[in-house]
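We show some of the complex, not the whole, and keep each chain where it was.
Chain lettering (A, B and C) follows the sequence in which the chains are written, and residue indices restart at 1 in each chain.
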């Protein structure tokens, strides 16, 4: 029940236009969706600066295009992740103003200016070139959510000196997203080198006993370095979103 | 190589007491542990305000007591996690000034004042009473690391109204640690109700197809609510530590 | 042995046309399939009001069409589930009077009127739009089996207020089928809000550590809310069938 309606009800009680019993009955039926926090939900994305998000995985081009177009009509920025290459053209045709972020496998409608609402920089670190699509999904998400984003690529643990040479970048970040497949060791090494929170993203890169990313996932969950938290396999969006929340200024 | 030694070497080059070639050879052998960042390591805990930490799991009372005592001699605060009840007395006897945090299954030496270094409050939410030891381990870790800590207990998803009644507490936190076993659904619900980062801790509470916490772990990794990151099963320490990093003020 | 034959045999014994020893021998060979309950089997579907069912998964269009046509010739209603889009046209061509239920991925032959044989309403609750095909399979099954069916869609746990706003619908149902993928938390929340039996259906919706629905399945099996029972991943038919049995009036 929105404040206006509630105020009107109370005023009718005040003026005697409504009996207390009637008002009681009306309040008892008060559906949850009408409470204040539900309204927040409908406007959450615009208010918080986060884009509206559509997971393209397992949806047809038509479905993605339809949903994105509908969300875009509200004026919000929209991010569609995991849009298959074969679906992109159809989606772009259905959504005026949409653009394709090829490496991130995403379609974006950017119609609101993106303010910098972060405390510092979100650094996206990735181990190998095959991890780049997931890393870029994280970077794109973080940027659309109002963060300055930096990248550090191709710093796998088998060539540890490349990572060591970038220690300044690690320390300069406010939060670090680390993307790695295979044995998933990179977050442990990064977390050992810095005191920033590390969000680890296992990727499905590998074969055989990598089991579609399970090896990397387990490696990250068992990290010997404290400060590492983990998201689902290939979940670049989730990592970018969590990093954005972590980087948010808290108004208190 | 510490700055003093390095300066001395350079001064000997400057005065001609050391040949350039000799200095080159000495620098070529420069072991990594002598570089600046290595020294930081040795003093990291004291400087950052984090306690020294010992994982008691799989160690004898004698081993725990020995390590804790040694660390405590440096003047640092020390946290020993997963100390079995049967080991506590022996450990306390070996470490002057140590105390037992029974619910958190920890032994603590607190000899340094704990400054409040956080941006806001770390809120520890737990689903059932059996999840309390893990929740308390997280709470204790966060407090020793310099955070204000709040708790919200017994708010499992099967009685969702209890959680809903605490929405103000959720919004008031800077970062939220959610501890749950069985199906591990609580972090999804919490993350859907708030815009704070959520660190989820699956616990091994359950039986049968809970597989020692795997069900909860998978549930959390597959959370339909963005903003959830996950640590290892029963890893209250890791969650408290990550929450502390997230809550840290970043000086930039 | 059907009653007529058995009666004839006994009458031959009575009249002396058959010796007791011969009758004994004949009865000793009495095959099980001739006992009364076997006959029930052949007519079970028509008698109980359940449709004949064909699982289309892994069958060619020709096989599905052939079986459905044969079953339909008996006059029964027929439900073919998991009919791939590519097979539908061929099946419809082979079966006169068949129709395609696109969302439920089913082909239906409805040639018998469907009586309402349930005690109350079967409510189908689903978490996300991707769960709809499984939910519709459950709804279609329940309706063909003679139940009033209601639906509650898109009430995932990450937006808990939408579910809370529908509590009246939950209480109004006789039995509730809850369909959810990813972390599979919805049945726990539903079961905590109502005192109706909940049949949970995990779906294969998700990626990475959802492992094709295992995460949701485990979540549901470990539900912290009593009253939840579970069927196989994506088994909308099984859930609709079980809900129908639960909703049946028992004549005693």
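One rule holds for everything that comes next: a residue touches a chain if its C-beta (ideal position, glycine included) is under 8 Å from a C-beta of that chain, and two chains touch if they have at least 3 such contacts.
Predicted model, so just to flag it, every value in this text is computed and none were measured.
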| item | value |
| --- | --- |
| Number of copies constituting the complete assembly, 3 shown | 8 |
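By definition in this document, only the chains that are shown with their structure count from here on.
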| item | value |
| --- | --- |
| Angular offset of subunit A relative to subunit C [C-alpha, multiple of 5 degrees] | 90 |
| Two chains sharing the most contacts, counting C-beta pairs only | B-C |
| From subunit C, the most remote chain by mean C-alpha position | B |
| Separation of mean Cα positions, subunit B and subunit A [Å, integer] | 25 |
| Subunit A-subunit C separation of Cα centroids, rounded to whole Å | 39 |
| For subunit B paired with subunit C, centre-to-centre distance based on mean C-alpha positions, whole Å | 50 |
| Shared-contact residues (touching 2 or more other chains) in subunit B | 193, 221-222 |
| List of subunit B residues in touch with subunit A within their complex | 37, 44, 48, 53, 119-120, 167, 172, 174-175, 193, 195-197, 199, 217, 221-222, 226-233, 237-239, 241-242, 245-246, 248, 250, 252 |
| Contacting residues of subunit B [partner subunit C, same complex] | 127-128, 156-160, 164, 182-185, 188-189, 191-193, 206, 208-211, 214-216, 218-225 |
| Subunit C partner contacts - residues on subunit A that touch it in the complex | 31-35, 37-38, 41, 57-59, 202, 204, 212-214, 217, 232-235 |
